[in-house]
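A single protein chain has been omitted; all remaining protein chains appear in their positions.
Going by the order they are written in, the chains are A, B and C; count residues from 1 in each one.
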Amino acid sequence: MIEGKKIEIGSTLTYGQVGGGEGSFIGPVHRAAIALNGGVKIVAGSFSRHYDVSLKTAKNLGISEDRVYKDFEEMAEKEAEREDKLDFVLITTPNHLHYKAAKTFLEKGFNIVCDKPLCFTVDEATELVELAREKNVEFMVTYTYTGYPMVREAKRLISSGALGNIRIVMAEYPQDWLSDPIEREGQKQAEWRTNPKYTGISCCVGDIGTHIENLVHFGTGLEIKELAARLETFVEGRPLDDNAYILLKYESGASGNYWSSQVAVGRANSLKIRVFGTEGSIEWEQENPEVLKFTKKGEPTQYLTKGGNYLSGAAQSATRLPGGHPEGYFEALSNLYKFYVNRLISKKRGGKANPYEVFPDVVDGARGVKFIHDCVKSSKEGTRWVDATFKI
Amino acid sequence: MIEGKKIEIGSTLTYGQVGGGEGSFIGPVHRAAIALNGGVKIVAGSFSRHYDVSLKTAKNLGISEDRVYKDFEEMAEKEAEREDKLDFVLITTPNHLHYKAAKTFLEKGFNIVCDKPLCFTVDEATELVELAREKNVEFMVTYTYTGYPMVREAKRLISSGALGNIRIVMAEYPQDWLSDPIEREGQKQAEWRTNPKYTGISCCVGDIGTHIENLVHFGTGLEIKELAARLETFVEGRPLDDNAYILLKYESGASGNYWSSQVAVGRANSLKIRVFGTEGSIEWEQENPEVLKFTKKGEPTQYLTKGGNYLSGAAQSATRLPGGHPEGYFEALSNLYKFYVNRLISKKRGGKANPYEVFPDVVDGARGVKFIHDCVKSSKEGTRWVDATFKI
Amino acid sequence: MIEGKKIEIGSTLTYGQVGGGEGSFIGPVHRAAIALNGGVKIVAGSFSRHYDVSLKTAKNLGISEDRVYKDFEEMAEKEAEREDKLDFVLITTPNHLHYKAAKTFLEKGFNIVCDKPLCFTVDEATELVELAREKNVEFMVTYTYTGYPMVREAKRLISSGALGNIRIVMAEYPQDWLSDPIEREGQKQAEWRTNPKYTGISCCVGDIGTHIENLVHFGTGLEIKELAARLETFVEGRPLDDNAYILLKYESGASGNYWSSQVAVGRANSLKIRVFGTEGSIEWEQENPEVLKFTKKGEPTQYLTKGGNYLSGAAQSATRLPGGHPEGYFEALSNLYKFYVNRLISKKRGGKANPYEVFPDVVDGARGVKFIHDCVKSSKEGTRWVDATFKI
Partner (left out) sequence: MIEGKKIEIGSTLTYGQVGGGEGSFIGPVHRAAIALNGGVKIVAGSFSRHYDVSLKTAKNLGISEDRVYKDFEEMAEKEAEREDKLDFVLITTPNHLHYKAAKTFLEKGFNIVCDKPLCFTVDEATELVELAREKNVEFMVTYTYTGYPMVREAKRLISSGALGNIRIVMAEYPQDWLSDPIEREGQKQAEWRTNPKYTGISCCVGDIGTHIENLVHFGTGLEIKELAARLETFVEGRPLDDNAYILLKYESGASGNYWSSQVAVGRANSLKIRVFGTEGSIEWEQENPEVLKFTKKGEPTQYLTKGGNYLSGAAQSATRLPGGHPEGYFEALSNLYKFYVNRLISKKRGGKANPYEVFPDVVDGARGVKFIHDCVKSSKEGTRWVDATFKI
């Protein structure tokens, strides 16, 4: 027996995609996450630099040839002229194209979903934020981990005061896939991830450290005041960092300690966050995402689990299946799309946004970019405490 | 960064559905699981006894009105006449209609996917098996739990001899949703699940005990020889069992102990299987599905995890995302659809079936029906050992 | 920093021991468990059939030669005549001597601590119970697992009604040390454990199944009404059982399922008990003894841990160290001795027994012997339900 939330949105929207052609990994993942919700249809795209690849992808997806484009500039141009305008544009290109693609579609007034990182520099990020505000569009940046039900329950618990005043944040994101110099052995992902040209000024902080920053901010609302970072490179010859320690002082007086690593042998994708307050603490691990450990001071630790009737609407609205029916990464990403699409729909209808249906937006994307730069700066200056306030 | 298996099939097939209209839970779950793969499109259906409900569902799904039907008889009739014949028909009606719906489409030569249980009686099951063989169709019964990557790794480990000769199978499936008489408080699922008319001769064994039976058979290949069961009803006034203990002797000389319960307070959906052999043992839990514990005699227990490079093709072929990116119930079900659709495609092309892409079929469905009947019989006769061999 | 309960009793008692000479394992374990409490001194003994071995052991223990005896008969005789009579006698001989040794000392009016199993037959057990009552002595049988703090908390939770009415007991005790025929390869423990002459009518149920029975009775107070058992022997040529399944009906209407095994590869000593009631459930595992999982219906599972301030006196009185400082098997056994010795002291002083300071006694020992016999009987009669009421 299973029983649970409706997963179909009951309204049909359309989107186009930049990137995600044959050979891409993340592009199809996004499409599948969208499909899981139902009600949203892909109808246009520029999936590859190679037009024939784009055409092939389009064919598989049932997109008519006249809405397949040579590049995103053409796509923005042509799609902007249509009456049946796309409800949103999804950008899943390599990182170094995010900024330009986003800007191009923003200027035409499209709603946008862009994979993280938003862009490479703080100036670019500022520009995108301002443009999005000016055009009054909805701009989601897909920090997937904020889509998990128990992350949302954690956020609600914290904002309800269940932990009292936050004192300590311990967060980490160890992986091991870059333990060896696989970028020199033909591994494509590793090649571009470790190459400053395609990945920006940081590898480890940029790729995964930024997920920590986003998750902590999403869950706690804490604003970073100062940070002291040490970025390290363990694999010889690698031009960017593959391990990083970051100490933090938040505006509120709380402190934090983040660790991200791509050379932690035995760890696949172990994002974990712990928050300790004056009255309680929580702990959540991405690899075991359906459990949220919650301890009130002086009481036994409680294991809150996805689907429990005692959970708030924050978790319930991100839940598709009853308790004990595991949901994972796809569902988390799909939840973000559900919230995003519902926002588009309610905006169209002039309704109010559901307070639970929040998603990381262009400001969060900009915050992430700023964080990466602050970490690199501190590390270069000998792990000095640097000002890391964010104001955009 | 994530990186993994292709999830798009690259070929477009069509299906129609019986059941799954507005208000249904499991119907949309199946559609979402199918959508997650891409490449398969719903184009026809009879979604409800109420035609207007069917029409509404069809509209939401983008199905043209002329392929929406009043009932499955009409659907079978009309769809059988089309040249663009459906690649398969999906049956997600309430249980008591499975047999009739399946039979009707089988007679017209359709490939079928039917939710479990296949039907109510052993005679019905036998008839469906024979009909499926006669028509040479592909008939999948959606025992979802066989779709998990680590279940497939367990199956491969066992068949490779890694456990030696199997001695002991301990398996359990506790839930707690029927701990109180909610069927008398308006809970619809509980109403029909506990009603012999809609659910058959057993509630607890029929609904979840049969998942244990299927999972053990799928994973180990063991054939049951005799069983001794005790079915119990803890909630007063409930006409069927809500707790069951089953002892087993397998043909091979191994023995087993199954427990299924719907009144085990604190357990959501805790299907768990442990297999002990002369040379090793394995353990797998559905609520933590990405881990397979494997112990070779005299060695430390190993935690095999989804996405590990050391896993066999059996697990890899059921994996969409890299290690540490959790996949759950939807993905397990979606895997079964991927294997099923790939079977249809390879059959069309005259190719060989991929040995890893196995799925539970009509014979497995029949085996489940027989198991339920054997359990009920033994329990009625005082937990007597009864012959429980299965030969269809 | 650590901080916790006093562990010294503050009063000096004396004991003598039968068995436990050089080469014995369990004898020194008991002495160490006693020493851990302080305040109790060994002053006499007959440690071995070989007098020279006894003398050597005595010397190491600082016992004067005149209180070392050739056999337990002589010891009982001579020690009974002394004015500074032993406060208790500890029996840690091989199993087949328990009855005779216990009887001999009982007749002289000694308080007794005897390792489990108490004896071989129900008649013997009955005789010992009656003799102990007649002589008004304190007779502890060392079912060690009842000494863990979290077992005591579980007992208190259950008796307080926190679980409502108990419905289901699932308990198991898998080990793997007899997976191979090591009794034919010179392993001494295995030799006598699998030999009916020294171990009685059952190996697996007798050695470890009886721990399940005792733990369930201790924790829940449930009285067995009927049981249906299947005892199996997987290792060829072994005269006794090495695996057993036992189904139970309790007087209260609850039901149970016990599994004990000595051939479960990968399991060392995995005693585990789960109790499900109408209002909640608990789970405890001996290999992780400081945690008690407790779920109230509809609430998150709580992990109660040793040392928590929220625990009752039942757990606190069995706790020596603060939370997070693990205590294990020695401490559990030592707790039983603490309770036993405190009982002796309060009896001397005419005080009341502390209700928390309970320990398994001769009646519990007798109950265990009866249980073994009932299991063997049912199994021999084809897993028939047999009357298993216990009244002594």
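The criterion applied here is as follows: a contact is a pair of C-beta atoms (placed from the backbone, for glycine too) under 8 Å apart; a residue touches a chain by one contact, two chains touch by 3 or more.
Here the structure is a predicted model, which is why all the values come from computation and not from measurement.
**Q** Looking at the full complex, which residue from C:S46, C:T305 or C:N342 touches the chain that isn't shown here?
**A** With C:S46, C:T305 or C:N342 as choices, the missing chain is touched by C:T305.
**Q** For the chain left off this view, which of A:G280, A:G307 or A:P326 is in contact with it?
**A** The single option touching the absent chain is A:G280.
**Q** Any idea which of A:I34, A:A125, A:A228 or A:V358 touches the chain not displayed?
**A** Only one listed residue reaches the unshown chain, and that is A:A228.
**Q** For a quick check of understanding: of C:T233, C:S270 or C:S312, which residue touches the chain that isn't displayed?
**A** That would be C:S270, which touches the missing chain.
**Q** In the whole complex, not just what's shown, which of A:L97, A:L247, A:I345 or A:I392 touches the removed chain?
**A** Reading the full complex, the residue touching the unseen chain is A:L247.
**Q** Tell me where the left-out chain touches chain B, residue by residue.
**A** The list for chain B reads 294, 298-305, 308-310.
**Q** Of the residues in chain A, which ones touch the absent chain?
**A** Looking at chain A, the ones touching the missing chain are residues 163, 167-168, 170, 172, 174, 176, 179, 228, 230, 232, 234, 243, 245, 247, 255, 257, 259, 261, 263-267, 276-281, 283, 293, 295, 297, 301, 382-383, 385.
**Q** For the chain that got dropped from the picture, name the residues of chain C it touches.
**A** Considering the whole complex, chain C reaches the absent chain at 1-4, 6-8, 10, 12, 25-26, 28-29, 31-32, 35-39, 41, 60-62, 175, 177, 189, 193, 207-208, 267-270, 286-290, 305, 307, 320-331.
Here is the rule we go by: only the chains that are shown with their structure count from here on.
**Q** For this assembly, give the contact graph shape among line, ring, star, complete and other.
**A** Looks like everything touches everything, fully connected.
**Q** As a quick test, compute the distance in whole Å between the mean CA positions of chain B and chain C.
**A** 44
**Q** What's the distance between the Cα centroids of chain A and chain B, rounded to whole Å?
**A** So the centre of chain A lies 34 Å away from the centre of chain B.
**Q** On a C-alpha centroid basis, what's the spacing between chain A and chain C, in Å?
**A** A distance of 55 Å separates the two centres.
**Q** Would you please write down the residue numbers of chain A that are in contact with two or more other chains?
**A** Counting only residues that touch two or more other chains, chain A contributes 305.
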